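A single protein chain has been omitted; all remaining protein chains appear in their positions.
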Amino acid sequence: MSLGLFPAPIASGRSRRIYTIVLWASLAIWLLPLLAIIATSLRGADDIARGNYWGLPTQWKFVENYLTVFTNTPLLQYAFNSAVIVVVVIVGCLTISSMAGFAFAAYRFAFDKLMFVLLVAGNFVPSQVLMVPVRELMIGLGLYDTIWALILFHMAFHAGFCTLFMRNFIRELPHELLEAARVDGASELRIFLTIVLPMVRPALAALAVLLFTFVWNDYFWALVLVQDVSAQPITTGLQAVSGQWVTAWHLVSAGSIIAAVPPVVVFFLMQRQLVQGLTLGAVKG
Amino acid sequence: MHLKYLAIAALCALSSGAPAAELKMYYYWPGQKDVVESVIADFEVLHPDIDVTLSVRDHEAFKIALRNWLVTNSPDVVVWGAGERMRTFARLGLLADISDLWEAEGLHASMASTASAMGYKGKQYGVPIGYFNFGLFYRSDVMEDAGVAVPTTFEGLLDACRTLRSANIVPFTIGTKETWTTGVFFDYLNLRANGLDEHLKLLSGETKFSEPKILKVFDLWKQMIDAGCFLEDHASYTWNDAAAFMYKGEAAMTLMGSFLTQGIPADLVDVVDVATFPAIDSTIPVYEDAPIESVLIPARASNIEDAKKLLAFIATPEIQARLAGAVGLIPTHRDAAVKDDKYMKAGQQFLANAKGVAQFFDRDTDPDFALKVMDQFQRFMLNPDQLDDIVSRLDAAQEEMMANTTE
Partner (left out) sequence: MRRNLAPFMFLLPVAIMFGTFVLWPISRSIYLSFFKWDGLGDMAWVGVANYVKLFTGDPDFWLSVTNNVRWLIASLLGPVLGLLLALFVSQPIAGMRAARSLFFLPFVLSAVVIGLVFSLVYDPYNGVLNTILGSVGISRFAPLSDANAATYAIIVASLWPTIAFCMVVYLTGLTNLNSEVIEAARMDGAGGGVLLTRIVLPQLSPATSIAFTVTIIGALRSFDLIAVMTKGGPYGSSKVLAYLVYEETITNYKIGYGAAIAVVLLVLTSAYTGLFLARSSKMGR
């Protein structure tokens, strides 16, 4: 993916060096807020109390701070909740979306255009318009204040985007394969499971990364659907815990880093798939 | 041999006894988990057939979830505020009437001052635990260094602010990111300048904000702002963040509730004292803000009978003293001992000297109205010159509140 376009590929050694320096310097500035948080999470309470945020820390409290966060707050529980929610949503959503994507891609049927448009449009709906009724539903189902409320909602909501993505991807598959299988007498289900699914693995991977990011970082629905400590994910959990610490910026920072690490790790492990996901599915309209 | 087994089996059957009744109690003092659990443990010793499960969460989350709990799977006992807070739910029939408990335990005598705060239309709901009191907390060492005495009059207050400022100390630290802290100042300025009756009339909509009496309160407030009394950029801070300035010695005073005392660093307890807010009009008696925390029984609770037993237990002097002491409250039972702590003793003195108490702004009135009003208070503190528009917004909010109140 290297282009070297504008104004022109930088050829000369000296320009290259200057460019490299500028690049990494601007990266440092770009990430400055994050670096600031990491730096703050290393300090001791004394430094914070005395306002020593940017000088050399007088005490290195890296291990203590993170340990305090884990032992004095339910942050570990929150992280665990987020993890469960994310994993179940990914499995569930990808399953039903690949099925639905297959339906749209491989068949013509009544109202297929209308249904598809509804799915796509539903993506763009602001969450607030769903807020009260979804809460009513969850209360009615007895799932309010449990992780299942979040699991079911995210599975349903993201199914729109995921179906769109899978449909586009499956459409690009060679349909002769499907036809050949049908001629051989395979059932539709068989075709889906043995031919289509293996070929859409890259799409599934891309969606899995996207879903991880969106669901792990969701704040609004966690706020609306869950209050109990045993069910709160890490986003609202971190917010609640931060509110209880008296200017303990070192602990707040440590907590933020803990909340930020999983999506970052997933991202770095699966960057290629994520980038494909963001652009492929969307570009294809 | 097999007789032994029979005997053991019989013993097991005997000891398991009748199935335990269950009680669910929800509360919002995460910091006081240990005390609440020990109180419940003692209750369970007295009532071995009752099994209590506790659930705690922070205040904000609790406030939001409570509304749902009361209508769906209700706990048996909830901690909640008295006064208007309680009445919001009593009005809708969501609370259990426990007037019989009040009679049986003689609470009308031992908790006389709270009967009206716990009552609605002649019936009693819930049992109070204690009062939060509010006071002017100050750093005696910082004040001394600056040569400033604790103000007892309004003029004295303004002078103190000016002197402290010239010594580069912030007179009053305050964090208005959560706007309720502005309500504390308004309450006290109004209570000292106009008295409790006027204050309640304003909250119920009988008096408008644009009336001269209330405009006077804003004028007093403006005098404080002009004297540099308040921390700059207070809208960036929560009350906790703001309190830190006092602990660092950069600010001298703060007007805050007794729950502040739980966060005072141990090495500063000797130099942080509390006084009551200065008098403004010597003809007006002293009133205090003293919101009451209480335990209530939802109407849809599954085990109201046993819940009443738990409430009766909480209404006893010893338990009142324990719970109240832990949370930082002054127990409502007149025979309960106040925690031996200088702040609690001082708070008790303030309340004893007060002619009457208010429940604190956002507990005394409709929440929507309170929020809009406190937003405007914050706006006033940041832009006192916008008073005219602020007052018209306040009047409008008040009208809306009255239009919405069904009775």
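The first chain written gets the first letter, and so on, giving A and B; residue counts start at 1 in each chain.
Please note the rule applied: a contact is a pair of C-beta atoms (placed from the backbone, for glycine too) under 8 Å apart; a residue touches a chain by one contact, two chains touch by 3 or more.
Because the structure is a prediction, the values reported are computed rather than measured.
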Residue of A:159, A:206 or A:248 touching the missing chain in the full complex: A:159
Selected residue (touches chain absent from view) among A:37, A:83 or A:173: A:37
Contacts of chain A with the absent chain, listed as residue ranges: 1-10, 16, 19-20, 23-24, 26-27, 30-34, 36-37, 40, 51, 53-54, 95-97, 99-100, 102-104, 106-107, 109, 112, 115, 117-122, 124-134, 136-137, 152-153, 155-157, 159-160, 163, 187-189, 192, 213, 216-220, 223-224, 235-236, 238-239, 242, 249, 252-253, 256, 259-260, 263-264, 266-268, 271, 275, 278-279, 282-285
Residues from chain B at the interface with the omitted partner, ascending: 64, 67, 70-71, 89, 92, 94, 176-179, 232-236, 367-368, 371, 375-376, 378-379, 382-383, 393
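Please note the rule applied: only the chains that are shown with their structure count from here on.
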Intercentroid distance (Cα basis), chain B paired with chain A, Å: 40
In the complex, chain A residues that touch chain B: 49-51, 139, 142, 144-145, 227-229, 240, 243-247
Of chain B, residues touching chain A in the complex: 30, 55-58, 60-62, 64-65, 68, 72-73, 238, 240-241, 243-244, 247-248, 263
